[in-house]
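Read through the structure below, which is laid out as structure tokens, and then see the notes.
For this depiction, one protein chain was excluded, whereas all remaining protein chains were kept in their positions.
By letter and in written order, the chains are A and B; residue numbering begins at 1 in each of them.
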Amino acid sequence: MTAVFWAACAALLVSMLLFLLRALLGPTVYDRILAMNGLGTKTVLFVALLGFFCGRPDFLDIAIVYALINFVTTAAILRLVQHARLES
Amino acid sequence: MNAVLDVVAGLLLALGCFTALTSALGLYRLPDFFARIHAAGKTDTLVQLLVVGALLIEAARLGHLSAALKLVLISIFLLVTSPTATHAIASAAYQEGLRPWSPDPAPSEAEESGA
Partner (left out) sequence: MNELALLAGLLALVVATAVGTVQARNLYAATILLGIYSLLMALTWTLLHAVDVAFTEASVGAGVSTILLFAALVRIGGRETENQSNLHLPALLLVLLLGGLLAYGLEDAPAFGDPDAPVHRRAAAFYTSLESYHLSHSKNLATPVLASYRGYDTLFETAVIFTAGLAMILLLRKESAGSPAEAEEIAEDPPAAEPDAVDPGRSARLLGRPGGAPRDLGRHPVLSKVCKTVVPFVVVFGLYVITHGELGPGGGFQGGVIIAAAFVLVALVFGLPRARQFLPRAWSDALAGVGVLVYAGVGLTTMALGGTYLEYARLALDPEHPAGGQTLGMTLVEMGVGVTVAAVMATIFSEMVED
């Protein structure tokens, strides 16, 4: 099971790398927001996985915070970008 | 019994990670925004369900009741918010004038690709 856990962590890390590349490359702001949102979900899973593997179930609290904050941030940024665009 | 559960959890986890890698590759490689959101949005929910499912089996095996409860909470929350976020991003991009790529010069009124 341990090996599977490490492999899973590594796979999540690699997928986070690709998400990060998309966030760095853009080209539109929406691509970046999408990448950030996806990265947030991956982070939630990563933290939950780590919590189980390290025997620290209290990590799940952090995972919940991530899940909440990720949605709030994505929604807030989207609305703010829309405001900026519509005003122009 | 435990061995069987372990194998099931491992399989779910492996499947989830494979899906995550696929979606990340799609997000990186696909040519335009709506194709990319198609790759990233839907798989997001699936990956979440698979990984949390695997962890739930582990939690049940170890007898962590509160952890299992929190996992279910996370899963339900992501199940609601992740598609919403994807939809909101797609509709914001569409409203701004971003259109799905199509080979013919006059793009038809394409359907909104949300999740």
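The rule we apply is simple: contacts are C-beta pairs under 8 Å (C-beta built on N, C-alpha and C of every residue); 3 or more make two chains touch, one makes a residue touch a chain.
None of these values were measured; they are calculated from a predicted model.
Q: Could you please point out the chain B residues that touch the chain left off the display?
A: Against the left-out chain, chain B lists 31-33, 77, 80-81, 84, 87-88, 91, 95-99, 101, 107.
Q: By the contact definition given up top, give the residues of chain A that touch the hidden chain.
A: 6, 9-10, 13, 16-17, 20, 23-24, 26-29, 32-33, 35-36, 39-40, 43, 46-47, 50, 54, 56, 58-59, 61-62, 64-66, 68-73, 75-77, 79-88
The rule we apply is simple: only the chains that are shown with their structure count from here on.
Q: I'd like to verify one number: the distance from the centre of chain A to the centre of chain B, where each centre is the average of its C-alpha atoms, in whole angstrom.
A: Going by mean C-alpha positions, chain A sits 11 Å from chain B.
Q: Any idea which chain A residues touch chain B in the complex?
A: Touching chain B from chain A are residues 1, 4-5, 7-8, 11-12, 14-19, 21-22, 28, 30-31, 33-35, 37-38, 41-42, 44-45, 48-49, 51-52, 57, 60-61, 63-64, 67-68, 70-71, 74-75, 78, 81-82, 85.
Q: Residues of chain B touching chain A in their complex?
A: Chain B reaches chain A through residues 6, 9-10, 13-14, 16-18, 20-21, 23-25, 27-28, 33, 36-37, 40-41, 44, 47-48, 51-52, 55, 58-59, 64, 66-67, 70-71, 73-74, 77-78, 81-82, 84-86, 88-89, 92-93, 95-96, 98.
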